[in-house]
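For this depiction, one protein chain was excluded, whereas all remaining protein chains were kept in their positions.
Let's turn to chain A:
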Amino acid sequence: MEFWYTEKHTNDVKFSIRVDKQLASIDSEFQRIDVFESPAFGTFLTLDGYMMLTEKDEFIYHEMIVHPAMAVHPNPENILVIGGGDGGALRELAKYPGVKTLDIVEIDKLVVDVCKKWLPQTACGFDDSRVRVFYQDGLKYVRSCIDKYDIIIVDSTDPFGPGEGLFTKEFYGNCFKALKEDGIMVNQHESPFYPKDAEAMQRAHKRITESFGICRVYQAHIPTYPSGHWLFGFASKKYHPVRDLKVRKWKALDLKTHYYNTNLHAGSFALPNYVEEILRNVESEE
C-alpha cells in the first residue's frame, strides 16, 4: 500500500509526499485542518489541502519571517504576529530577551489546538510567558490599534480562503497605523514563479507600497512550497532592511539559528532580475 499527500502547485504541476499515516483531520469554522506523518518531512500540517509546514523545513520559513526585521529594528519590544497559529514565529521571537510583549492574533483556535497536540516543535512558541493570544480576525484586531507595535509579522495562509483579508490594502493600511513611527511589517509574500502565485505576490507588493515608504522583498528557499522559491515582504516606516542591519548587535545576542545569519540577510534582499521586474512594474514613480 502506498499513501501519498498531493498538492497541485498548478493545474499542471503536482507535488507529492509519501505519508505513513494521517494523524488528524478536522473541519473548523474556517477551514479543513489535516496533520500527516511522513518519512521524508516528518509531521506536516495542511489547511484546506495546502501545505503549511513540515517538521523538516519549517525552520527556514520561521527564521526568515522573524530574524531579518528583528536584526534591523534597534529596539523591538512590542511585537504582533497575525496568523501563525502553529507557533513557529513565536518560538523564534521568544529567543529575544529584549522583547516585552508578544501578541498573536489567530482567527482559528483549532489550528492552535491541533498544533499543540501534534506539532510541539513549533507550538512550543506559545509557552513563552510574554505571549498573549487573541482568537479573532486579524484585520479586525489591527483596526483598533494605533501606534502600538514595533514589528508586525503577517504569517498568513494564501490569499484565498481565510487569509484573504490579510492581503488587502485596508489591512496593510491598518497595520501601518498600528505600528509606531519607526515600525516594520514583515509579511508572507507568496512565490514569484508560477503565474498565479506571481500575480498574488505582485498585487500584495503594490498594495504594500501604497501604505509604506520603504518596501523591499527578500527570498528564501523552502522545499515544500510551490516552486521552492519563496518571498517575504519587508515594509518599513524608517529603517532600510540592509543599510540599517545591526550586524554586531545581532551577533552579540548569540542566538541559535539554523538558516539565518547576517550575511544571508544582506544576500536575501538581492533578487533575480525577473522578480525585480515583476515588483518594479507595480511600484509607482517617485
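Structure notes:
Here is the rule we use: a contact is a pair of C-beta atoms (placed from the backbone, for glycine too) under 8 Å apart; a residue touches a chain by one contact, two chains touch by 3 or more; residues count from 1.
Heads up, the rule we're going with is that contacts and distances are computed from a predicted model.
Selecting from "Arginine decarboxylase", "Urease accessory protein UreF", "ATP-binding cassette domain-containing protein" or "Lipocalin-like domain-containing protein", the unshown chain of this assembly corresponds to "Arginine decarboxylase" (UniProt protein name).
Checked against the hidden chain, the listed residues A:164, A:182 or A:244 yield one contact partner: A:164.
Only one of A:32, A:130, A:148 or A:177 touches the chain withheld from this view, namely A:177. Touching the chain that is not shown, out of A:139, A:152 or A:201: A:139 (per the contact rule at the top). Taking the whole complex into account, chain A touches the unshown chain at residues 137, 139-140, 143, 162, 164-165, 168-171, 173-174, 177.
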